[in-house]
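Yeah, one chain of the complex is gone here, protein chain that is, but the others are all in their spots.
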Amino acid sequence: MDVILTSPAKATIIGMPAVVLSVLITLIGLGVLVFIVSKRLIPLNKAASDPRMDNIKQRLINAFMIPHHKMPRYFLASVIHIIVLTGFIIISLRWITLVFTGFSDFFVSPGLGGVIGLFYGMLRDISATLVLCICIFAMVRRIYLPKRYQVPSRYGRDKSNETMLMLFLIAFLMAADMFFEGSLASAQAQYGIYPTKLLIPGTGVWAASKILSHTPIAKLQSVYLGFFYFHQTAFFLFLCLLPFNRFFHLMTSLPNLFSMKLKKGAIKPVKWGVPDDKLEDLESFGVKKFEDFTWKHMLDFYSCADCGRCSDQCPANAVGRPLSPRFISIKAREYMFNKYPVWGEAQNTDEPLIGTIYSEDEIWSCTTCGACEQECPLMIEYIDKIVDLRRGMVDEGMVPQSIQKPLSALEKRGNPWGKMEKKRADWTKVLEKENGIKVNMIEKGDPADTLYFVDSITSFDDRMQDIARATAKILTAAGINFGILGSLEKDSGNEVRRFGEEMLFQNLKSINTEEIKNSEVKNIVTADPHAFNALKNEYAGIPPVEHISQTIVKSIKAGKIRLTGAEDTNKVYTYHDPCYLGRHNDVYEDPRAAIDAIPGIKRVDMEKCRDRSFCCSGGGLMLFYEPEEEQRMSVLRVEMAKQAGANVIITACPFCLVNIEDAIKVCGMEGKMEAIDLAELVAKHLG
Amino acid sequence: MAFQIFTYILHKDGVVDDTAAEMAAAAAKLDPAASVTAIVVGSKTDPVCSSLTASFKEVWKIDNDALAYPNSEVIRGLLANVIPKGSIVLIAHDHFGMDLSPGLSVKLDGAYLPDAVGFEGIEGGKLKAVRQEYSGQVSTHVLCDISGGAVITIRPGSFTALAAGSAGGSVVDKTGDALTSGMPGGKRRFVEVIEAEVGDVDITKSEVLVSIGRGIGEQENIEIVNELAKAMGGDVSCSRPIIDAKWLEKSRQVGTSGKTVKPKVYMALGISGSFQHLGGIKGSPFMVAVNKNPKAPIFQVADIGVVEDLIEFVPMLTEKINEMK
Partner (left out) sequence: MDILVCVKRVPDTAENEISVNGSGTDIERDDLVYSVNEWDNYAVEEAIQIRDKVGGSVTVISVGDSESEEVLRREMAMGADKGILISDGAFEGSDGKGLAVILKTAIEKDKYDLIFTGAQADDGAGQVGGMLAAMLDLPYASLVNFIEVSDDKKIKIGREIAGGQQEIDEIDLPCVLSIQTGINEPRYVGIRGIRKVASVEIPVLGASDLGIDQGLVGSAAAKVSRVDYFMPALGKGAEILEGSIEEKADKLIELLKSKGGIK
């Protein structure tokens, strides 16, 4: 190979071998980077434990599959991001190569010689050009940032400047490499030497070589060396700046995805490794100060790319509650950066997070619907953090007045309204009188194979009792020998746990578990997805649990029940996915199959359906919480149904039904829109 | 034997409170033969005293500039100086009566019977009275030994006021006796009264609530309800849908998620009566429901039901009340 331009490894700059500069830049760059990263690891070492090393195979698959699976949910943004990500993966080889180029003349990475190298070079040129264009596009867009991505003042400062700097650095890295290579190409062209690489018209390198095509060789030599060292300096600067902003996810996303939560539907234990019966011995509950978070939750904070998809999907954010999941992460990261600075000593304060970076209302505003987690391409966890923060507040007595009464009623009576236990089975009386269906009472010794777990709202609320009766009719029609616990049943505690009252949840759970075991049933069915979730994911040692929609579909398939033609063919139905049935338990198809089994029924899906379903504003204790909000989630949901062209909303959860029926009245759509529970709909069409 | 009964008269700005005539009725019910003396404490009380002479044989006056604001700590001392032991003292069970009476019964060494809503005669020196417990969910009969004197507070509104008669009573100035040892009760000093914020009505304190629900239909219709509330001397409250529509401020919401109210009279206009709403109403008020749906659950719990469209009914009611006044 003819040498026209002296390579960095051989050149001298102001009488000094350039290789010294290479060594200096590399050593300082790497040294500082290691220093910074080690500082960033300090809080993780002080954090609570969190075992995430089980099921390694699944974790490895997750780490590489999830982002590609999740990102296209926002199509354009994801296409752009995938190009940049792929570009970075391709170019990262080049960056490594360039580090060695500083020491060794025309270093070639192993495996990248010959034809492969030629192709790699072309691929790299195209990638770099695309990345450069995208960076410039992103910088321009940042100037005209859409409002929904702006930072409301209550959540902190705008970070556009940092992002601009990082985008500029990436663009500069691309451009510098182009000029480094372009100057060589120009020199080769001027000397008529066969070029080291193939220049693809339109790529950055090609453009740079054109710009430099008439530059004299002596000058080209300076450009060549200059851009090499600009690049190397910018490269290490870029690396060292990553841990200071949203671009940290370039380093943390792989470990974060690897250590993602594998079990859906269950809230993390108060403290990993402490069994339920030893909870009492704990000094403190939940997250009060920053170090109470687990290391994984801190890694989440580092990993947040600030993309805003969580908040975009968050129903609490949509109705103007003081919660935006994005800023749960961002505020914590800022706090972490300040408390554990890279330069200087860590602050040794134990101030409470509530009142410092989070407000009480902010943490109570979450309905635990899971829309944020469903959307996050980096699988950042929110619900567990919210619940941990609530546990901390409950432990300190900081519970909104409106929730204290239902909590104490749950403690004393096993239901949030403080209704008498003996009235829990009152809904069966009408059923026996009007339909001649006698529900087996397990407490009275009636035998049953299947337990119908009714839960509080369906037992006590006048309207929701219809769901219980419909469920009983379906089970009877399907020939299932079922019974209820009656006064022995307590609230499942799904929301009690999510409101941070762990000890009360444990009490309810152990009472229910005991009674379920005593009942000797073989399986459990419920029409309340909250109960379904708790029994399935948080109880242990009880028979398998089914949601009524699953039972219906099975019974239809087995020919045990047959549904008659749709009552009113003018009605257009839409199915609203309850969070605790859909997102938390992946039951999307059975309810739809059950509806579609009604001959002649018209069903449409709302735009936000299945795992993007929009929360009705929450169940259980959420009914008692009065957040500050601009409108109700359920009202938005009713409007979505209207937009889909439906005039009947089918829910499969008593809380959804309460909220949506209320919303229909609130927006004055009585007569135009109605709501019905899946069990009621099916019961009406029993053949 | 006839009892010596005293009734403590509430008055403000020279006007006798409605409860005075109720106390007179209660005294008459307790012992028709008793001599009943009204006690008026305050400053510049002559008009009050003279208006009472129509209803009471005797009106005792304790008048001093320092008594312009009724400080129960002071008044308790004054009363203890003039009321003979063994007397029966009737006081309205309101914020002042609650402040004054328990301690007064100790000072007079008599029994204390709080918050009576009815008397059912005297059995062997013991007064049989009716009280309410658990927010009016149950009533009880109590026996109160009044032979050694008693202080009894009467729930306002529970005795039908006696019409002013022509008792032709006289006013006796007891100021000197009351103040023999100077002004008592210096350990608690009145500073000021802070008025309720204008436009920010505390519905939990309202005795008459005119409450609206979804049946109001449109925001413009709230005006007719404001008029009714004004005519009735009550405040406007509402159920949750009105808050959601932002037609009234949150502080006016009655219900488990809003305020818990304890009015005497509750007008539910266009409210269907969800248990969340009813959960916010305590103390068993006299409840009137106006709803065009005869099947509205509110009719199950209301005392009086009117099946009409409130948009028509309410303006008519307002007009009639105003005419009557």
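Letters A and B mark the chains in the order given here, with residues in each chain numbered from 1 onward.
The criterion applied here is as follows: a contact is a pair of C-beta atoms (placed from the backbone, for glycine too) under 8 Å apart; a residue touches a chain by one contact, two chains touch by 3 or more.
Predicted model only: the values in this text are computed from it and were never measured.
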Given that one chain is not shown, which residue among B:15, B:66, B:142 or B:163 touches it? B:142
Of A:413, A:612 or A:684, the residue touching the omitted chain is A:413
Taking the entire complex into account, which one of A:224, A:285 or A:624 touches the absent chain? A:285
Hey, which subunit A residues sit against the chain that's not shown? 279-280, 285, 394-399, 401, 403-405, 407-409, 411-413, 417-422, 501-504, 507
Which parts of subunit B face the unshown chain closely enough to count as touching? 71, 73, 76, 93-96, 98-107, 110-115, 128, 131-145, 148, 150, 153, 157, 185, 187-197, 201-202, 204-205, 207-208, 231-234, 264-265, 267, 279, 284, 286-289, 294, 298-308, 312-313, 316-317, 320-321, 324
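The working rule: only the chains that are shown with their structure count from here on.
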How many angstrom lie between the CA centroids of subunit A and subunit B, rounded to a whole number? 57
Within their complex, state which residues of subunit B touch subunit A. 214, 240-241, 244-245, 256-258, 275
Give every residue of subunit A touching subunit B within the complex, in rising order. 402, 461-462, 624, 626, 631-632, 635, 662, 665-666
